[in-house]
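Note that this complex is displayed minus one protein chain, with the remaining chains in position.
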Amino acid sequence: MEMQHLSLSIGGMGIRKCAAALFLFAVGACNESEVPAEQRVVGGDPERGRTIIDTVECGVCHIIPGVAGAHGIVGPSLEKFGHRQLVGGVAPNHPAILTRWVKDAPEIAPNTGMPSLPLTEDEARHVAAYLYTLR
Amino acid sequence: MSDTTWQGGMADTREQKEAAPVQFPSPVPRPEGELDELKRIWRAPRGIHILSAVNNTYVGLWYVGAALMFFVLAGILATIMRTQLAQPEMRLVGHELYNQLFTMHGTIMMFLFAVPMVEAFGVFLLPNMQAARDLPFPRLSAYAFWAYFIGGTAFFTSLFFGLAPNGGWFMYPPLTSYEFSPGINADFWLLGIGFIEISAIAGAIEIIVGVLKTRAPGQSLDKLPVYSWAMLIFALMIVFAFPAVILATLLLELERAFHWPFFIAERGGDPLLWQHLFWFFGHPEVYVIFLPAAGMVSMMVPTMAQTPLAGYRLVVLAIIGTGFLSFGLWVHHMFTTGLPQVSLGFFSAASMAVAIPSGIQVFAWISTIASGKLQMRTPTYFLLGFLFIFTLGGLTGVMVAMVPFDWQAHDTHFIVAHLHYVLIGGMVFPIFAAFYYWAPTASTRPLSERLGKWSFWFMFIGVNVTFFPLHIVGLMGMPRRNYTYLAEMGWGPINLIATIGAYMIAIGVLIFLIDLAKNFRPFQGDAGNVWNAGTLEWLPSGNYQTRSIPIVTSREPLWDQPNLARDVEAGRYYLPNAPTGGRETIITSPIDARPQYVLQMPGPSWPTVLAAVFTAAFFLGVTVKLYIPAFTCGVFAVVMVIWWMWDTDPGPSSPSVDIGGGLHLPTYVTGPMSHSYWAMIVLELVAGTTFACLLFSYFFLWTVNPEMWPQAGGLPSLGWPAASAVLYIVGSAAMFIGGRSLARVPERSAWPMRLLALLAIPTFVGAVTLEIFGQLSTGLRPSESGYGAVVYTISAWQGFFAAVLVIMVLYTIARSLSGRLNGVRRATYDNTQLLWQYATVQGLIGLIVVHAFPRLLG
Partner (left out) sequence: MWRLISIHYAERVMVHRAVLGLIAFVMLSGCNTQQSAFHPGGPHADRVETLSWVMFIGGGLIFLLVIVLTAIAMFVAPERRQWMTNRRFIIWLGIVFPVVTLTALLVYGFTVARHLVTPGSPALRIEVVGEMWWWRVHYLDAQGTQRLVSANEIRIPTGRPIEFVLKAEDVIHSFWVPSLAGKLDMIPGRTNVYRFAADRPGIYRGQCAEYCGDQHALMAFYVVAMEPNDFEAWYAAQAQPAAEPVVTQLIQGKELFLQNGCGACHVVRGTRANGILGPDLTHVGSRLSIAAGTYPTNVGTLAGWISSSQHLKPGNLMPSFGNLQGEELRAIAAYLESLK
C-alpha cells in the first residue's frame, strides 16, 4: 500500500513528492498501470481532481492515496479504487455513475452518509478521473 | 612545609632556564622498583572489578562514552522527528510518540549529553592538564558517573513503554501538572533531571576543588590553562544555576504527588513561577555547556596554529564575564509572557551584552590563527566549522534578544534553528574537535585524519542544510513542537530540505563512530604528543598520570621547557614515588599553586558503584510508585555511601613526607586549607542558593497573590517560632562546644563530644517539628493554597536537612567510637559541624521570613 502510494506520487505529483519518495528509500518497481479505456472520464483531468479533493478535504472521511492528510475512517478507503466493482456498495463503478456519485451520492443511495457536495459537473469529472488513477 | 623552602624551589627552577647545570627536586637515577610501585598502586582492578575503578583515566573515559551514547540516541530520535516533518501531514509517528520524541530529544541532549559530556571531559582532562594524579574526590566522580549512566539509561527506556515525558524539555506547568498530565510520564522527566542534578553537583564540587587545589606546583592562576579557567567558571555556574532547577523540579513533584498548588493559578500559585525558576537555571545552562567548549577551543587553536593564545587575559575575563552576565538574562525566554516593557528592556540589553565576551573570544582565536600558521588537520576543520556555525548562532541570538523581533520568532522554528546553531556550533563541533585532538592522549592510536575529514564535511554541510532553512520556515509561521502541519501552509519544501540535512548529519556521526571503532584503543597508553602541543596533558602518562609532578613556570610548559617530558618521565620532579604507600596527589594553594600537603586518596570501591545503583533504583522505584522497594533501595544507598566513606578520612599516615627538593609536606590537613572543607563550602553554596530560590518563590507568589497571605492574626502565635529558634541555637551551640572539646582528645575522654552531638539531634528535629505543628495549629494546609504550599516546603526543606544531619552525626559518633575520630583526625566532625551551622542559619532565616514578613505587612 505504501509502495503503491509512492509510485503514484512519482507518476503524478511532481518533484516534491518524488524527492520524498526517494528520500524514504522506497525504491521499488513502479507498476504505473494505465487507466483502462472503460474508466476514462471524458474531460476529466486527474491532477485537477487531486487538487479539488485536497481543497474539499474528502480525506476527512476517506483514505486517499496521493492526498496529504487524507486518512479518514468514516467512509471506505479509496485505495485501489480503480479495481472497485461497486460505487458506495450500490451501483456499478462506471465513470458516469462515479461522476454523479461524487457530486450527489444520496441521489443514488438515499441511506448513505456521504453528503451532496457543492461540485460542478466538470469538477466531479476531474475528481472521478483522479479516483480511477488509484490502482 | 614552609614558605621559605617552597620559595627556594621556585628559585631553583627559574635559574634552570638561564643556567646549567639544572637543579631538579628529585635526584636521578631513581631507586629500582619505584616506578613499578607507582604502577601497582594506581593499577585498575582486574576482571569484573574494573567496574569499581575510580581513577579519572577510567571514569573519565566511561563518562565520555556514556555521554556519546546519549548523543547518538537523542540524534536518532531527532532523525525520526525530521522524517515525520519531511512532508506535510505525514503519518510516520502519531502525536503521542512525536510529543515524547521532542521532549526526550531536548532533555537528553541538554541533560544527558551536553552537561555530562563537558563534565566528563573535565574529569578526564583536568588532572592531566594540571599534572595532578587524580581529582581530589575520585569516588565522588565514580558515583556521579554511575548514577548518571544507570539513571539516564532507565530514563531513556521509558520511551519503549510509551511512558516517556511529553511536556517539552522545559515542562511548563500547568500542562505538566497532575491535572493535564496524569500519567507518570512527567515523573520520568523529573527522575531523569534528578540524576543529572546529583551528578552535575557532584561533578561541580569535584571540579571546583580540583581546579583550585590540585595543580602542578607553580601553576598559578595566571598560568592556568584557559580550559581550567573555563571549567572553574562552568562548575561555579552549576553551583548557582542548578539549585533553581533542583527547586523547580522539587516543587513540581510536590504539586504532582501531593497537589500542593505552586503553579495552579486558581489556588494562589502561578505558572510563571516555574518559568522564572526554570530559566534562571536554563539560561546559564546554555553557557554551562558553551564555556567548557570555548575553553577547549582556546586550548586547541593555539596548538593547531603552533603559537600561544592571543589575549589570554582578555579571554579569561571574557569567560568570567560570560559567567556573570548569563545570570542576568533568563527573562529573554519569557519575552512573550506579557511582562512589563521596562523589565523587557533591561533583559534585552543584558542579552545583547553577553555577545561581547563571545566576540572577544572569537577575535582572540582569529588573532591567534593570524599569529601562527594553522595546521589543516581534522581538529582544525571542526574548529573552523565551529567558528562558522557558532558565529551565525550568535548573530541570530542578538536578533532574538530584540524584543519585537522575538515576539515573532519566539517558539517557532526560527528558535529551533537558532538554538541548534548555538549548541551544535558552540558545543558539538568543539567536542568533535576535542575527540580528534585529545584522542592521542587516551588511545594508543590517533583517530583517522581521512575519516575525520569525511565526518566533518557531512556534519558541517548537514548542519547548515538542516538548520539554516528552519530560520525561514519559522518566520513563515511554523511554530515549534508541531507533530504535523497542513499542506496548504507551504512549509513542505523547506522541511524536506531540512530533513535531508538531518540525514547528512547522521552519516557524519556514523563515520565518526566507525573511526572510533577502527582506531580508538583506550586504557593501554597514549599515542604521544602528535600535535606538538604545549600543555601538560601531553606529558607521557599512565594511570598515575605523570611519573613525577613538574614545576610549571609558564602557560605552555612543553614549549618553554624543551626537556620537560624527558625529565618528568625520568622522575626528576616532585613526588616521583608514593611516600605514603597509597594513592596520593599534591594539594596546592588556590592562587599561586604552592604545595600545601599530600592528599591520600581512596582507591577502587564497590560500595560507590552500589550506592549509585541503589540511588538509581530508589528514584526509579519512586517514579513507578513502588514505594516499599524504593525506600529499601534508598536505605541501601545510604548504607553504601557510609561504607564507601568509612575508609576515607584516613588521618595522617606520617607527620610529613618528602616530595623532593627538600619539601616536606604533611599528609593530613583539616580546616580551611583542606580539600574537604572547600568541598563542604561549595555544597553549602548549592544548598544556600536552593534555599534562596525557595524564598524567591515565597515572595514571588506573594506579589502575584498578596490576598492569599494571612493577616497577623492568621499566623501561629510567636511562641512557636521562638521555641523553634531557641532549639536551633541550642543544637548549634552543642555542636560548637563538642568541636572544641574534640580538640583535647585523646588527653580527655571523647564522651563530652559524643554526648553533645547526640543531644544536638533532638534539638534540630524538634525545631523543625515545632514549626510544622505551629503552622498546623492555624489550620493551614499545604494543598490549600500557594501560600500554604510554600510555607510547608520551607519546613520540608529543613526537614530534609534534619534527616541528613541525623545520619551524619550518627556516622560521626560511630567513627569516634571505632577510634577513627580524634583531635587531629577530625575532618568528619568538622564537615558535620559546618553543615550543621549552615542548616541552623538557614532554619533561622526561614523562621524570620515566614513569621515576620506577614506581620510586617500588618
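Letters are used for the chains, namely A and B, taken in the order the chains are written, and counting of residues starts over at 1 for each.
The definition used in the following text is that a residue touches a chain if its C-beta (ideal position, glycine included) is under 8 Å from a C-beta of that chain, and two chains touch if they have at least 3 such contacts.
The model shown is predicted, which means the values in this text are computed figures rather than measured ones.
In the whole complex the chain that is left out makes contact with A, B.
The omitted chain makes contact with just one of the residues B:57, B:378, B:412 or B:441: B:412. Per the touch definition above, the residue from B:31, B:162 or B:404 contacting the chain not shown is B:404.
From the set B:23, B:371, B:444 or B:632, the residue in touch with the chain omitted from the display is B:371, counting the whole complex. Only one of B:27, B:162 or B:345 touches the absent chain when the whole complex is considered: B:345.
Touching residues on chain A toward the chain that is not drawn are 55-58, 60-61, 72-74, 106, 110-118.
For chain B, the list of residues touching the undisplayed chain reads 94-96, 99, 167-168, 172, 174-175, 180, 264-266, 270-272, 310-311, 314, 318, 336-338, 341, 344-345, 348-349, 352-353, 355-356, 359-364, 366-367, 369-371, 373-374, 384, 387-388, 391-392, 395-396, 398-399, 402-412, 468-469, 471-473, 475-477, 479-486, 488-494, 497, 704.
By definition in this document, only the chains that are shown with their structure count from here on.
Put simply, chain B touches chain A in their complex at residues 83, 86-89, 91, 484, 486-487, 492-493, 496, 499-500.
Those residues of chain A that touch chain B in the complex are listed here as 16-17, 19-20, 23-24, 54, 68-69, 71.
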